[in-house]
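Dropping the structure in here first, questions after.
One protein chain omitted, others in place.
Showing chain A:
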Amino acid sequence: MPIGYREAYENVANFFKNRLTGKKRSRVESRAAEDPPAENVTNNEEQTAKKLRFDHTRTAPHRRQLATPAHPAIRDTDHAPAPRRANLPPQSPLASLTPAGQAACTREYQPVPAFEQPGPVDRQLSRRTAQPEYSFPKEVANGFTPGSETEIQPRQPKGADLEERDDYARLLNNQHRPRATSPHQHSPPSTSHALAIAPLANGIAAHTQTDAEATPSLQELYNRAAMPAMLEQQQHDAREERAQRERTELRQRLQEIQLRGKGLLERATAAIAGTTSPKGKPAPQHDESALVRETAEVLQRSRPSLPQAAKAPSKASSKARGKLKAVPKKPSPAPVKAQQQQGVVDLMSSSDDEDGDSTVVTDKRLTGAQQVSSADGESEGDESSQQESDISEAMDGLVLPGDRPSGPKPLTRKQRAAAERALSKGGNPDEVLVHHQGTNIEITRKMISCLLPRIWLNDEIMNVYVGLLQDRDSARRKRSTSNGTNGARPTHCHFFSSFFVNKLYKDEEAYNYKNVRRWTSPAKLKLAGQMSECVLQCDRIILPVHLGMHWTCAVIDLKRRELLYYDSMKGREPAIMDALRQWVADEFTDKLKQELDTSRWPIRYPDCPQQYNGCDCGVFALTFANYSARDAPMTFSQKHMELLRLKMASDIVHLALS
């Protein structure tokens, strides 16, 4: 029951006052004094007086137990005796103590150390002992009092529970304390009497139990005191064990892979020998070549593609440095003036060079950022020995074919470090981390921070990533042409920025080819890093679509003559897809001077991984674009989003896709 502030204050004040004056009155006491259970006291006085005959066998711990059964929920296990009390030999009655020992026991109850927090009944007991109207025997004086029994009696459980406990107590008493309980057994079992003796009997029962379990409960107490430390220790041990197990598992897996790789290598070399030797049989060759492919696959998987990622930014940065030139100065100090009457802002008369200094600064800043980004890739190799990093990377990038049937590869350490550095809080938000040449976008710390978990992606990240996809596409095509014609032709892709759909259709809510006609001019395509002269030579045109608050991905498959729309929230945008289909026809007419009827090209909404929140659609859209460009099955899901976000951050900082 809550007490008021004033009451609490008074209680505290009383407590200290009483302590000073030597009186022992607790809060509960004073409350009890305010509304005393008067009739209870008077009614039960004679009964309790009767009981005093056999009460002198009680001991101190016993009395505590006597007080507790008021709450049926609280048993002796819940209500462990305080340590000092427990130190007493529980089974030795006070009567057998020397006077000094008795005095010591008596003293137990009088000074109440604050940390012990004794139950209210203890205080009551000590008060009653000071009351002169009960002239108890000496050994009882500091122990059992009728008041304790009578006052707590109204809260006694009634009915079957009581009877049961009474019976149980009697049973126990018969065994252990026949002398003490025998008078009760002979007395008539009236209800009121049963009620009156219930605490007594319970106490006895509890006492007998404490007799038996004194030492364990003490042990338990210590255990409880030491619980946090023990728990911590246990958790620590469990963690250690788990880590150990994981380590051994990893080691086993590595060995397994090595073995497998070795076997494959052997078979592969055998196969190669078979093909080169004139006596090679044609039938097994086919089988062996598959093995070779498998080997290559395994080896490739176990070897992360980081060296590329490390070298790419330095190349890009050198290119960027070459491209960005400061414009020559031409001093003509006139202010900017807008010609309002014509609606034409005239910037002719003003000087062009007021930003001359800032140009240099920007250049510096850019090169600085590029140095940083290139250092990300290069300096780390110098720090640690090459071997070690190779091993760690191999460990990081290891993926067994059977282990991870789907989903993106895990991050390597370098990738993770780069992503964390880019996404770390603090630092200047306007600091330019990288400048992507193809899209001409500078990525600042603030922009890339949208790759932190659960943050919406902005167009800069979308477009830079799409630009990186374009770079990868070009790099692949270059590689395949330099390799000759033996390799399979990679999918040729073109990527538009997220603004394409806006200009083509969405902003004006009407199809307008003119707005984007020049987007695909050869010069622009070259600028964007597209190797083909015309987008229609590509196999696939991939573009992120922005729908107000949602990112999706549209794919125009020119080879299969169909349009695909990937929405991580199962949406459909027939109007946009129609516009894109029409754009293909118009593009054909405009660029190739050919008529092409695209109206029968199907628009498909394939099943694709879905997002389960309201923040990852950008990551989904980019991953759709990524996988679609590779013609890979969409084997990722919501659970990979955090990983993919980190990967994107790392890719953008390195200006190359992993």
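Just a few scattered comments:
Here, a contact is a pair of C-beta atoms (placed from the backbone, for glycine too) under 8 Å apart; a residue touches a chain by one contact, two chains touch by 3 or more; residues count from 1.
Note that contacts and distances are computed from a predicted model.
UniProt records the chain missing from this view under the protein name "Small ubiquitin-related modifier", selected from "VPS9 domain-containing protein", "NADH-ubiquinone oxidoreductase chain 2", "Small ubiquitin-related modifier" or "Rab5 GTP-binding protein, putative". Of the candidate positions A:Leu433, A:Ala528 or A:Ile652, contact with the hidden chain is made by A:Ala528.
Per the touch definition above, the residue from A:Phe496, A:Phe588 or A:Trp601 contacting the chain not shown is A:Phe496. In the full complex, the hidden chain is touched by chain A at residues 324, 326-327, 330, 336, 338-339, 342-348, 350, 352, 355, 359, 362, 439-442, 450, 455-460, 462-463, 496-500, 502-503, 507-508, 516, 518-521, 523-524, 527-528, 546-551, 568-569, 571, 611, 613-618.
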